[in-house]
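With one protein chain withheld, the remaining protein chains of the complex are depicted in position.
As written, the chains take the letters A and B, and residue 1 is the first residue of each chain.
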Amino acid sequence: MSGIESADVVVIGAGIIGAACAEALSAAGVRVLVIDRGAPAGATTASGEGDVLVSDKEPGPALELAAASRRRWPELLDELRELLGPGRAEIGWDPKGGLVVATTAEAVGPLAALTAAQRAAGVAVEDLDADRAREMEPYLTEELTAVAHFPDDAQLQPVPATAALLAALRARGGEVHSGVMAEGIVADRAGAVAGVRTGVDAIPCRAVVNACGPWAGHFSETVGAPVDVLPRRGMVLVTAPLPRFVGRKVYDSGHVDTVAGGDAEPRFSAVVESTASGTVLIGSSRQGTSFDEGLEVEVLRRLARGAIGLFPRLAGVPVMRAYGGFRPCTPDRLPVIGEDPRMPGLWHATGHEGAGIGLAAATGRLLADLFTGREPVVDPEPFRVDRPEVALEAGA
Amino acid sequence: MRVRVDGEERIAEEGQTVAAVLLAAGRDSWRTTRFGGRPRGLFCGIGVCFDCLVVVNGVPDVRACLRPVAEGDDIRSQDGAEVPS
Partner (left out) sequence: MRRVVVVGAGPAGTAAARAAASFGVEVVLIDAAPTPGGRHRWDARGAGARAELPDEVEHLPESAVWAIEPVPGGHRVHVRTGPVDGPERTGRAIEARALVLATGAHDRALPFPGWDLPGVCTAGAARAMARDQGIAVGERVIVAGTGPFLLSAAVSLVEAGARVTAIFEAGDPVPGFITRPGGALAGWTKAGELARYAATLARHDVPLCRRSAVIAAFGKDRVEAVLAARLDRDWRPVPHSLRRFEVDAVAVGFGFTPQLELAVAARCDLEDGFVAVNAAQATSVPGVFAAGDLTGVGGADLAAAEGAVAGAAAAKLLGARVRAPIGAMRRVRAGRRFAAALAEAYPLRPGWREWLREDTPVCRCEEVAYGAFRRAVEELDVGDARVLELATGAGLGLCQGRICGRSVAELAGLPETADAFARRPIAAPVRLGELAEDVPVDEGP
């Protein structure tokens, strides 16, 4: 492994979370090296639709982190543009807004309760009548019982965003190495981190960030400080390109429950949005706790039905692709961000489930705040590593 | 059999594909691209390139090279991407 000498911090995983942590640390003057066993942004991050949502977060720590990240992304983008030059930080930032839609009488109450809570927590929400909603999204179903508009929901492109974050890291002297697998940690006598063991040799460093996404649980177990992060599968259907079909992120009001719900059986909610190239992305499913990649047509069928429920005209549109990914998921559905008290120098930044793209900006910032002893952007307590929901016993 | 190609009536034969009907009618393109508005027609001839898309009986995104014509088919050029009615 000639060429990799040493660093203050080695970030393991070049997904959007690892990239955001590396960028924020380097901005604070820390010497960072990122390694990934595959290619940057090649794993879960490549599956992400790129939504930066506040609408689907329950008030509390999840919403606080989401709101901080929503504020942070445009700032971060400006910083990246300034550092890299205008052409090199094109990450497709689009503050397009979101519509949360109820189509049954039963769904009206829960949606009203959600919007009331969101409003109380400071989120901008606008109640729309059906006509106004269909003016905004002309292909939307006529069977609307309630619609809420969240103007602050936004979108970006995860792969270019990750690339821009890593480019900023390099511009500040940091390094990114693809095709390097982290196999373990080298500890000093006191049990603190002294390096990362790779397939070939060890990279000396004083801290390691576990940003292994859905594999973070596995990595943490390998190094003897396990956190409970498991893969939660999601499938997306991609239609043939269409002329402007849906302008915002539009989803069924049952979605929030689906995200928060358990794993006993597959869960579905209709989520529809367009991409820049005109294709329509259709989600979302949540199932399982393993890396099983087998295709299940029944899952695709449920996605198709949900989407047609929201946008009946989609019935005639060809589907050209289905793809999936594995969301890194914790039992309490909150990410894990911070140092591991069981092993000084080991940090975790993972467990972002279906929101890692949106949450990346604040996650990187929070990790760097904690690392450098700055005032943290949000209260780190709910995300701490040793909370009983996520810290597992070694060898258990 | 009788079919219509962009509004004009034409005679087609059983077993012909829509692409063959179009080529026989002297057309070498029947679709425009979404971004550049460039003309496209037959390319792979066996259903893998999706260049030959055409609107048949109001339904867009039909591969002309694979679709057999049927009596009365209304065949229309496709303008970029279209939303099915």
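For the reader, a short list of remarks on this structure follows.
In the analysis below, a residue touches a chain if its C-beta (ideal position, glycine included) is under 8 Å from a C-beta of that chain, and two chains touch if they have at least 3 such contacts.
Since the model is a prediction, treat every value here as computed from it, not as a measurement.
Seen in the complete assembly, the chain not on display touches A, B. When the whole complex is considered, the residue among A:Met181, A:Ala315 or A:Ala394 that touches the unshown chain is A:Ala315. Only one of A:Ser26, A:Thr198 or A:Thr239 touches the chain withheld from this view, namely A:Thr239.
For the options A:Ser6, A:Ser277, A:Ser290 or A:Thr372, the residue in contact with the chain missing from this view is A:Ser277. Residues touching the missing chain, restricted to subunit B, are 15-17, 19-20, 23-24, 28-29, 33-36, 38-51, 53, 59, 61-63, 65-68, 70, 84 (touch as defined at the top).
On the side of subunit A, touch with the chain left out of the figure occurs at residues 38-42, 46, 88, 157-160, 163, 166-167, 176, 178-179, 237, 239-241, 277, 279, 282, 294-297, 300-301, 304-305, 307-308, 314-323.
Rule of thumb we're sticking to: only the chains that are shown with their structure count from here on.
Distance from the subunit A centre to the subunit B centre is 42 Å, each centre being the mean of its Cα atoms.
Taken together, the subunit A residues at the contact with subunit B in this complex read 139, 240-243, 245, 278, 313, 316-318. Within the complex, the subunit B residues that touch subunit A are 34, 59, 61, 80-85.
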